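Only one protein chain is missing from this complex, and each of the others stays in its spot.
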Amino acid sequence: MMKVGLLGAGRIAGVHAKAITSHPKSTLVAVSDYLPEAAQKLATQYGAEIRTTEEIIADPGIDAVLIATSTDTHCDLIEAATAAGKGVLCEKPVDLSLERARVCQESAARNGKPVMIGFNRRFDPNFGALKTALEAGEIGKAELLSITSFDPAPPPVAYIKVSGGLFRDMMIHDFDMANFLMGTAPVSVLAVASSIVDPQIGAAGDVDTAVVTLTYADGRIAVIKNSRRAVYGYDQRVEVLGSDGLLQAQNMLENTVVKSTTQGVMGAKPTYFFLERYMPAYTAEWTAFVEAVTEGGPVPVSLDDGVAALAMAEAATRSAKSGQSVRLADV
Amino acid sequence: MMKVGLLGAGRIAGVHAKAITSHPKSTLVAVSDYLPEAAQKLATQYGAEIRTTEEIIADPGIDAVLIATSTDTHCDLIEAATAAGKGVLCEKPVDLSLERARVCQESAARNGKPVMIGFNRRFDPNFGALKTALEAGEIGKAELLSITSFDPAPPPVAYIKVSGGLFRDMMIHDFDMANFLMGTAPVSVLAVASSIVDPQIGAAGDVDTAVVTLTYADGRIAVIKNSRRAVYGYDQRVEVLGSDGLLQAQNMLENTVVKSTTQGVMGAKPTYFFLERYMPAYTAEWTAFVEAVTEGGPVPVSLDDGVAALAMAEAATRSAKSGQSVRLADV
Amino acid sequence: MMKVGLLGAGRIAGVHAKAITSHPKSTLVAVSDYLPEAAQKLATQYGAEIRTTEEIIADPGIDAVLIATSTDTHCDLIEAATAAGKGVLCEKPVDLSLERARVCQESAARNGKPVMIGFNRRFDPNFGALKTALEAGEIGKAELLSITSFDPAPPPVAYIKVSGGLFRDMMIHDFDMANFLMGTAPVSVLAVASSIVDPQIGAAGDVDTAVVTLTYADGRIAVIKNSRRAVYGYDQRVEVLGSDGLLQAQNMLENTVVKSTTQGVMGAKPTYFFLERYMPAYTAEWTAFVEAVTEGGPVPVSLDDGVAALAMAEAATRSAKSGQSVRLADV
Partner (left out) sequence: MMKVGLLGAGRIAGVHAKAITSHPKSTLVAVSDYLPEAAQKLATQYGAEIRTTEEIIADPGIDAVLIATSTDTHCDLIEAATAAGKGVLCEKPVDLSLERARVCQESAARNGKPVMIGFNRRFDPNFGALKTALEAGEIGKAELLSITSFDPAPPPVAYIKVSGGLFRDMMIHDFDMANFLMGTAPVSVLAVASSIVDPQIGAAGDVDTAVVTLTYADGRIAVIKNSRRAVYGYDQRVEVLGSDGLLQAQNMLENTVVKSTTQGVMGAKPTYFFLERYMPAYTAEWTAFVEAVTEGGPVPVSLDDGVAALAMAEAATRSAKSGQSVRLADV
């Protein structure tokens, strides 16, 4: 039985607490949060203790920690936990600073403990089925990847200001999805972005709508579209054109009811947001982590993967400013 | 906390055991089965005791029983459990004999405890959304209901022989769905049936393909189609034509991936069978039972509903033999 | 070049006039109608003469006639035209009286000229593709056929009164579709019907909503659903369950635009009515007639087919009244 400490007690921590306690091979020992009442609530709900982060990391009886704290603490906690001999599952992004993330990457490598980054979408059964079909050669050789990734509504501007910007905060999921599906990192990044959804987002120095084009060494191309607002729900689609066909992973819908009237033929909306869409993915993610740690294999999404996605976010940020292609080798 | 005894430890009992133990207001105290090893397995998995059925019913500390035993025991157990002051959730059908079911109905009514019948499909979110839209008047007045209900593969002939026949064993779900959606029982039943899927089913005296037409006092019509074999998966669709439009609840698919090749555009199959399709419905069913029992309201699917569906099965069985319309008032 | 006389100049005659004049191997010589201005309009539009029906039939220079007059004249005109040595394409139904139609069938057989009945839906590319797949064995052996056939709105009550009733006027298309797809006539017919769409239709002695179940000698079953009103458009769907799968022909939509908003995901309605949906079918129907007549092969929809469908309408009419199964051999 893997004994787990949960660092952070916010919304996403709650999702993880449920996955940890539902899994037959893991148990939630302790929760920490800088807000004691948040930690208390989760600890009570899932029968765990409330402790400080330091106590959890220092406890030799805890095998692994799940880091769901604010982004600026991720690297420190990854380093401390791996130094203490614990396995780590850390929420994305690794850090807002690529430089800091690379230092962390080296430290963790030295510590030699498994560190997995929480790119939950890799565990979505739809994207998983698409990848399986792709790898089975069902559409031949991949040539052109398209990722549509729209949030239902923008976060508060206060959050935007500390988020690191759309590329590091939101599109980082899509950069990782591109790496996952294409099986390699791109050579260069071209980004176009604007603030058109909400002028307050622009005033805060960020963008809310963006298109990024990735080019690969072998001529393949990927394009990622992001918007902070799709009023009809969480729009999460992937399609890959290959030499022998097209694969598309379409949205999950709230239900299968269709209504035909004089107005037209109306179906349900996509599931609202990540909690609705990706709940099975969070469960599968935790299962994969437990399996990797207990069986000693590689984690399916490594810290290297987290740093690779962050480098693409950095390149996209620069490209959106300069209007020029940015080579990944240059960031 | 509602203390629950589980009578029966087969496959569907396992589904219920999970729902009982996952619900915050119910706990699984004991399991019984005529096969001790089956009872033991479930008891161990969910932290319950193994006891005899008699012990469970006699235990004043147990508030409710879930009856998941063979059909021929349902009525005896409903009577005994309600006589012992317990609430009951009983799997369908109430009995194969309409006469016996009606005696049970009277006994249970005298005992005055809540008895709910496990027509799980009423709790499917898709059918629920369809009913909500229907009751909201979104397609005006309902006129013509169609239910498609195909199993992926026929059960073993040994099961067929003791099943009571397709109308009592399989279509009974659809009779209840018709009552649920139309809000009342039909006046008469016309059935056509044959054994075309598997001659062994015909040799066993049953049918495997059937179409039943229901007529209502106000002129509305419903048609139910059943087949024991749809090789592409569990085909569970409902559509209602109304004065202002059409409502359809379509199948759930295994995933949302679509592949376009020179062969055509291929999507995933429907979910395979009832465990895949209706797992959320079983959870919602249990929640509704707990709520009804603990809050004292009526159960959402009563023993009367179970008897009503059985009467329709009886009428359909007669009609399929005679080639004539059978009035429900005559069965 | 086949020289054609068009008997009748109403709406459907206009559709045929266009097909006749567009086909490279047929030319429209003359048009007749009891309303001279209607005949004149079509004659002018398509460069044909206006003549009496008798003149057209008597003209040895005319090779074929297309009968698009009122139903009560069909048999007389089929007999006269074939006696005059002409090929005939006649609109459905052959007659409202099965007895009269059978007399006509014998006369025409004696005259030995090709007579084709205008069951246009056999030429719809969607139903054609379904039949091709069925005959290629793509779903194995057919077991259960379902036909959904709803008009967008009921015709005027004045029309209803002379229509022969829903089974002879509307469902006759679906009876022919069943014969077309199942490859044989059924053994017996069970009908349920009511007037629920419009009480005036009931007052006129007709029904507006009906479900008919057909049984075949080999155990196969077909079910046909009709309604005079589907406010969202012409609902024309077919599905066949077979031993190896399911084939469905779905509706044609007005366009492919889909709109996702906070209200849901909205697509276009089905094409409105038969002129929109079946225009390509009318063209293909004419082409098949020209080919059969000029090359001497059998017509793809014979007078026998027309009489067979009429017999099923007769059986359905009786069954709906008696509540009993009616054997086709008994009508």
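Labels for the chains are A, B and C, by order of writing; each one numbers its residues from 1.
Here is the rule we use: a residue touches a chain if its C-beta (ideal position, glycine included) is under 8 Å from a C-beta of that chain, and two chains touch if they have at least 3 such contacts.
Just so we're clear, the structure is a prediction, and the values are computed from it rather than from any experiment.
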Q | Residue touching the undisplayed chain, where the options are C:Thr53, C:Asn126 or C:Asn179 | A | C:Asn126
Q | Touch with the omitted chain, as defined above, among C:Ala30, C:Ala249 or C:Ala313 | A | C:Ala249
Q. Which residue, A:Ser107, A:Ser146 or A:Ser302, contacts the hidden chain when the whole complex is considered?
A. A:Ser146
Q. Which residue among A:Ser32, A:Ser163 or A:Ser195 touches the omitted chain?
A. A:Ser195
Q) Which positions on subunit B touch the chain that was left off? A) 230-233, 235, 253, 260-270
(Q) To test your reading of the contact rule: which positions on subunit A touch the chain that is missing from view? (A) 143-144, 146, 148, 150, 188, 190, 192-197, 209-211, 213, 215, 218-221, 223, 225, 227, 229-232, 235, 241, 243-246, 323-325
Q) Contacts of subunit C with the missing chain: which residues? A) 125-126, 129-130, 133, 138-139, 244-252, 254-262, 268
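One rule holds in what follows: only the chains that are shown with their structure count from here on.
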Q | Classification of the subunit A:subunit C interface as same or different, half of numbers criterion | A | same
Q: Could you give the separation in Å between the centres of subunit A and subunit C, each centre being the mean of its C-alpha atoms?
A: 58
Q. Can you list the subunit C residues in contact with two or more other chains?
A. 230-232, 235
